[in-house]
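Every protein chain except one is present and positioned as in the full complex.
Just so it is clear, A, B and C label the chains in written order, and each chain counts residues from 1 on its own.
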């Protein structure tokens, strides 16, 4: 496939198992557009996902895919990327998958700065399991599992990522499609861990954070916003309420994890021959 | 036991399995002093710990203890505290236990604001397993497992905790004993999750972050430091280098998790009788 | 008039077919019939194809049948997918008048004429009730109770829709035989497996539950949390399954009866905690509601493939018990028993259920809440002075105090420990502690529930099964007996420990022994051989995600 002749159609068109009106459709559409704009052909991309409505996304386009366990997309992506630093690795995840079951890997991926783009469809709920609170559900949010409302404070993923000085931290809204496409392209270009937390209405289970709710609040960052200003980014990341700023909140440069391993510079590990002479030397040193 | 007549001797004196000169001795000593100062008798306290050199601490004093799995002290403590909100629960953990294996629980404990004091003996290394990097090991830190030095950035627990607006966030140094005793007392008084990250030299495996290294850097916060100023706290938490401010970095008031459950107000759950009449009503409603 | 028939409601997720199904089932129960519900659904929230099947009978019914007598098709796909299994002679399809699908013997319902389409479920309910000859008042009342929480206008609109539909169907000549009148007590409950299990836990005095959502276990916890205030318990959604089991252990240590529930993948994450419960001797009830694996597998379907995994889960060696309820009553009773046994043996006790049982509603008489599990237990050991959490005793059980309840210090340790609970590397002590923990096995073996045998003295064919297949086994055997064969069934509701004395003679006495299991490799048959040396002669295995049925078993026996 010649990347110049790539079209949207190359990413395919599939029947989904999502509810009509779900915010995931907008993300899927933006994702394809961003891949196209970035010139990433299906075979050049490896999606890694977990389990949830969000995590089904890569089944609905053409690309390489490893759809693994709930919450464990990041470690799989990290292993894949270290083993083959020539392929673009994108993680598709839900708020439950990424910040609930997978919370520990989230922290580690940021620390490693592994070159993986993590897209989190953040509907502030566990949707596939029929509507329990997720880590990003707001305090007081009522579900069948939390009949008196959520009693813990909501996890603010972008604030934690900025506090940890993650390489690329963005918040988006599926309802602002073009904006999302733009941020995704920047995320794909970023050489290191890139978090894009995408607000996504779940029309079946989240009757509070609806399209309208997000639409009324989400506003792109001003053009002169400097994502390299950590203080400002921390402040912006903490802003959540009547106004929710969306865009690239924070960006910092630093080598990606894999670039620190000389052996990764030589292409995929599996394609490198086993040096039996070297091994013999190593073995005989035990003599 | 009458709490007024409590003495240090009531917490016992045990042989330890620690190396001579280990920073853990200072923490154990400060801990006993703080318990005494807080008037907490051995039977009024439940320690919960994981696995590591740090996690052995509660075996070396008299108190109730659940010494569980590596990394899992917080969930055990959370369950114990919800089941019995009348007992003081203190977690003893290492940096590997709390921020490595247990990272996901760390995030959740902060979100819940469960009334548990978490003491982390932060020696920036996995000591019990003989010296691999821990999440708090500094970039470039060389070990047998990381012969080219740690390639990931160090986890800054207090920064993440402040970013998440944890109830009580402190950093201490075992070498500043009186200061540590003071902070521990404040932590014990805090009604909610309290993190005390205690810098602790490991004389056997960490030859970089030594007593001298810490001593040269750690300086108590000024008397007029306002731990309720989140911006300031965020800034202070990020300060790590030639100067490491120690003390209570951040404090915020909010109800503890267990105080939000009406049933927890009635004492330990196990002591509350099973209401068979109510159960009969519930059962018959399925008719 | 028919003594028993099978109604299947089919449609997309989101069409409310569970509401319709539950109302119809409840109407049957309140009309004095016995029921058995089997649900199948897909791992999605809207669309796809789901079913709610009710086997209803004048006499108790034990299992789903593959044949459908009355198919309520909420969409055309339902007709296409199920037409082949309509009973040849007289199967009937209830479908909207507006549908153009060819459907054989049909009741075409003028939905739009009868009420606002948003009351589609109420209309379908009224029609089916009239077709089968239920009393309209019973149906209306069930609907009102269900919609009772909503505003009065909604209740009234539903009632009116039921009435209009009932009147229409009653007035139109219909191609279907009515149900024979029934007379079971109306004071029966309608419960599915997870509801009964939750009631069993409440009756046992559960005070703390922690879980991470996972089908088909989640609804156990939703049932418990719904009654948490009234019953004084805490139900905590944890950040992951590891946290869930560790929280439950922490709460148990602190004096609460505790439980967690999950399915295979979530349970995998709990196995370290299982070992912790055993080492610290902390009572814990763990529900593993099975679904097909490996990995994510088929999240909303059924299977019985975690027997060996649950039996050996957790590192190191320690006693455990595993119950596998075969009925709604057993979901209740064995949960209560599991708590008692966990408490008595101070360790992990399992309930192994599955999606089929979890979602299968049946009618049962109200449970006796006053009684409790009857166990044969060793005399309590005298208290030690000073208190030692792990004092060596003849039974292996040491006195368990609650930390903070008195002056005694309670020390529990996941390392090998001394009698006080403190970490030790004394290897002689190690040996004694291993022996102490393993001695507790006797408490479990003293209390094994023997398998239930049905059949003549020596069976020509003996069917073995465990857990949720109980009803299918019984009904398959009944069919074959009716056809003149000498068939016995041996059903295990406790699968660990096993006492060969309870079953070996039966196995040896039968001409042919076949193990019926919802998995692909015959796990229970292997276990039987390991424990008794008896090699089961044949297997009927099912692993397509659907529950075993009498027809499947009979057909399987033919093949093998």
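Heads up, the rule we're going with is that a residue touches a chain if its C-beta (ideal position, glycine included) is under 8 Å from a C-beta of that chain, and two chains touch if they have at least 3 such contacts.
Predicted model only: the values in this text are computed from it and were never measured.
Check the options A:79, A:177 or A:220 and report the residue that touches the missing chain.
Reading the full complex, the residue touching the unseen chain is A:79.
From the list B:69, B:221 or B:283, pick the residue that touches the absent chain.
Touches the omitted chain: B:69.
Tell me which stretches of subunit C touch the chain missing from the display.
Touch with the absent chain occurs at residues 42-43, 48, 242, 263-265, 267-269, 271-272, 274-276, 278-280, 292-299, 301, 303, 305-306, 308-309, 311-318, 413-416, 425, 427-428, 430-431, 434-435, 437-438, 519-521, 523, 526-527, 529-530, 533, 535, 543-546.
If you put the missing chain back, which residues of subunit A would it touch?
1, 42-44, 46, 48, 51, 56, 59, 62-69, 72, 74-84, 86-87, 104-105, 107-108, 261-264, 266, 268-272, 274-276, 278-284, 286-287
Contact with the hidden chain only, please: which subunit B residues?
Touching the chain left out of view, subunit B contributes residues 17-20, 51, 53, 68-71, 100-101, 103, 126-130, 132-133, 135, 144-147, 204-205.
Please note the rule applied: only the chains that are shown with their structure count from here on.
Let me have the rounded angstrom distance from the C-alpha centre of subunit B over to the C-alpha centre of subunit C, please.
41
Among the residues of subunit A, pick out those that touch two or more other chains and give their numbers.
Residue numbers touching two or more other chains: 101, 103, 135.
For subunit C, give me the residues that contact two or more of the other chains.
239-240
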